[in-house]
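Structure below; questions to follow.
One protein chain omitted, others in place.
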């Protein structure tokens, strides 16, 4: 059935490292993609409910971005310019200022980091420590912030941490995320009690590093009250607030930033994934201007400010964020999603809805069941993945631009898969 | 004179972080680039002797890569596929196997890491520690390996290390690079004596991490004898040999890998910069197959295996590395470069040639003088930078494909600049 | 008034480091001591409710220990024998086995460490990590375990931690002690939730390190239920249980070990302070025999097994622990103490009793008030100190052997001081 596994080892088996992962769940060779559709070598189409883990919020090969990128390349536009000034970067920054920062009254500056989320997080951690003269950072249970050593220290997953090979992942204190201690424990009170106690052994923090919806951690969505509480505690203890909006940002939560309607202004905001709009590697750190105390090149890197990504990111902003239409569209789709997931949850004893906006899923109670559902979906032409500490959440990360009909079709495949797998699970108990 | 600094702050001054650096030396706004020529907003052309810090070894917008990339995008080829299997990746891997690995008898596997050099180094450090069960890594004076926390620990530069904000850069032992203790000290003997002594306090190393030509560290080029010595000592102590070929690799040294004619086979080889051929973000770690003990996703990341880069990287390999012609061309150009640099060195008391292949420069004895020379070059239409612990080396990193006439023209600008600045310097003494 | 502070700097001011501390509260020069009485240069007597911070549980210069020690020295008994076998060590070990270990069914072995509590804790941490192959240790808010770097990492107090000068105090996770999050939060549930979550970011622990009564941390006494819960969680997660009985042990809590009646058996038990019985430097680590995987000299030190202390420690065991009489006596005194402290608490709004056994105190709500009370006591001939994160607890650590009349006298001084200071405090509010 698979086009990959044959008697003779494929080139991937021969020459690609065992670290590869998604290809194991989706064992076919893809050739092209458009909108929310992936096509494989056999000509089979798949609906994409993974979106490059939220890197393709506008779908594949958006025609406007595509046209602009082709034009740029055709005209010998710069592909790589280190961090030199280019017209392309200028246009991106002006558009980002006009459509994103100014409307929100944000004075933040944009730091182009290496084009990966982990690099933007590393930059944020460095800067927070440099600014405060403190080393300790508060991060949260189930958080995921990247795989390079600094960001990995803030990542909760035991398996991923094991990759460090025993090197100390230092200067990081873990606190409970909202809800992680059960419904009856006020995690804000726990955090505050620990930090207020001068003999708690927790060093004064340089920063709190938090995702408002935990993408890898099981789609835990923090309430506005909790987020405001964290902001307040951070301020009280002289710590910066870093909101990692790499996965939940750029529209995924329903608004451009995940914190847009929460009445807080983070000090540092790492962005990546859908920032380029086209799936191109691109990351940035938004920095409150008075904290921008970097010396030139103090955090540098070769691929800061991917110029091709400047082109597509600018088009994406102009196309989707010049007015509120897109936000309204996401909200409608999120409702549809919520209703579908509720129908699924109703079929599975103990299942719970997770997340918010277009970053929702259903906790089906076990990683095995979630995996079965996703495998069944793939067999029926839907690419979808799990999330959570035990991989127990079926996670829907459809492109925000998915046409409603296709979105419904994908949800139907998912519902059928849940229907099919759920009884098996029950029978097995 | 500058087009950027005006009374009113530019968008870059307003909104780009102070961490920006190259744009400060080359204070103009670039618009397009082709081959070895950069063009700015005013229509002024510059010869590029920086090549995106060796990320543009084949120059800007190579026509064949450009055509292939446009075709890929036009056809809705996948832009972002996480680490799923794609035809594009397949074609790249097959070409890399056929033209790079097989001819060298290398069994290495390719690990697609996040598309930055630092990420490939982080992966190498993790894997070396995981494989050996040891934590300590030997790195070298003047080494540069990246800015995320794991790689930064291996980076020598005090200013860059300060960016960590006081977090411990652990589990790293620094050894002297060849020549760094003066001509009369045998650094191999020093290293061996330290490691052979069970009471030296240096924990058994997981790996040696070394650049064969130190790009940021001042174009120190290790001799074959020294490199073989390091390989031997690593083996004797059960440590892996990691050759960081991010800057010196992909033809820069004169051969595809910087170690090609040295009779060694590194265990792990981080690659980035010119790997895509087109300046696109792309990085990989070559892994000796028996060391490829990663669990799926144990080191993951969103932008592993930039698909656009697979397209251009494949074309680059086919165009430049299918036979020995390119290598011969580089060798000829390296001779011309060497002769020109010797003429410059002859003008400056105490100046020394550094590097090898198309990664050469001249140590002019002071960072001030080197900076003056580079500034004078820029005024005359040549983009060129310094390197070294004291920024004392004028470093030539021209595209390997620069036409000879243009190459000569660039070298003449450089010679004239050196001529003009050198006496000023002497007068100033 | 003070005999020390004069116009000319005293020898202490001239030549003793500013690190000195208790001498600042008790600013006189002591000359001799017997039982529970300290005498100064002026011939003034003080009742000792500090007991060398629980190092003098049997009082000063117990006549039987004193006689035995003088006899040992007179006979040229060994003063220093490294860790060689001596008759004196043999006699101590046999007595310790007979009177302490055997009656409790404990198979533990005795590791002689350097003669300080911190050294015994360092040994425990090393051994727990060595045995489990894990690095992370769980310690608790308000815990105090010593000042050398390994033990300091487990110590909660911010001021003491600052002494490390910025060196990372790694591989330590802080959990809330019973009651530290307020009365309505079940700290066991919090701890269990954090550890059960594989994405909590808390590495699998080598050990739990806990005091059953926190001496420096404010006389917080854990309940049997909580201690059993910690033992259960430790076991469930494959972690060793280290009960630091340095301050609470050797009778202070009411029984020889602080855990004697709690139905648990710790894996590792650091002992020091009153272990010698006479105030001589002496420490040991009790080790469950199957965990005793040390290689010879793997944790060594010059003063392991202070031979003079073997003499007095043996006499102390024979004199006080051969039957239950001493335990009964402590229990009676503890009741008297509790009643007196209750009378004090009744005078101070919001005051709370803390601790158990002969390790009790009263939380008077502020460090200033506690300090005033202790100063007033000293003026009236009572040596007593504060404890707690804010120094808010007046702590009674009288010798367990204090004659009842003298004990009552001391308590009266304390009650009067509280009476005198309390209204001042209220007036000041």
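So that you can tell them apart, the chains are marked A, B and C in the order they are listed, and the count of residues begins at 1 in each.
The criterion applied here is as follows: a contact is a pair of C-beta atoms (placed from the backbone, for glycine too) under 8 Å apart; a residue touches a chain by one contact, two chains touch by 3 or more.
Computed from a predicted structure; not experimentally measured.
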Chain not shown: contacting residue from C:47, C:99 or C:112: C:112
Tell me which residue among B:17, B:95, B:119 or B:139 touches the hidden chain in the full complex. B:139
Candidate in contact with the missing chain, chosen from B:17, B:180 or B:402: B:180
Identified contact with the non-displayed chain, of B:172, B:344 or B:384: B:172
Can you name the residues of chain B that touch the chain not displayed here? 135, 139-143, 154-159, 161, 166, 168-174, 176, 180-182, 185-186, 189-190, 193-194, 197-204, 217-218, 388-390
Please output the residues of chain C touching the missing chain, sorted low to high. 4, 11-12, 14-24, 26-34, 38, 41, 50, 52-53, 55-56, 60-61, 66, 69-70, 73-87, 89-90, 93-94, 96-97, 101, 109-112, 114-119, 122-123, 125-130, 133, 135, 146-151, 153, 159-160, 162-168, 170-171, 206, 272-273, 278-281, 285, 287, 292-303, 306, 308
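The definition used in the following text is that only the chains that are shown with their structure count from here on.
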Determine how many degrees of rotation, between 0 and 180 and to the nearest 5, align the Cα atoms of chain A with the equivalent atoms in chain C. 180
What chain lies closest to the overall centre, CA atoms only? A
Between copies chain A and chain B, are the contact residues mostly the same numbers or mostly different, with half as the line? same
If you average the Cα atoms of chain B and of chain C to get two centres, how far apart are those centres in Å? 58
What whole-Å value do you get for the distance between chain A and chain C if each is reduced to the mean of its CA atoms? 49
Rounded Å distance between chain A and chain B, as computed from the means of their C-alpha atoms: 30
Spell out, as numbers or ranges, the residues of chain B touching 2 or more other chains. 166-168
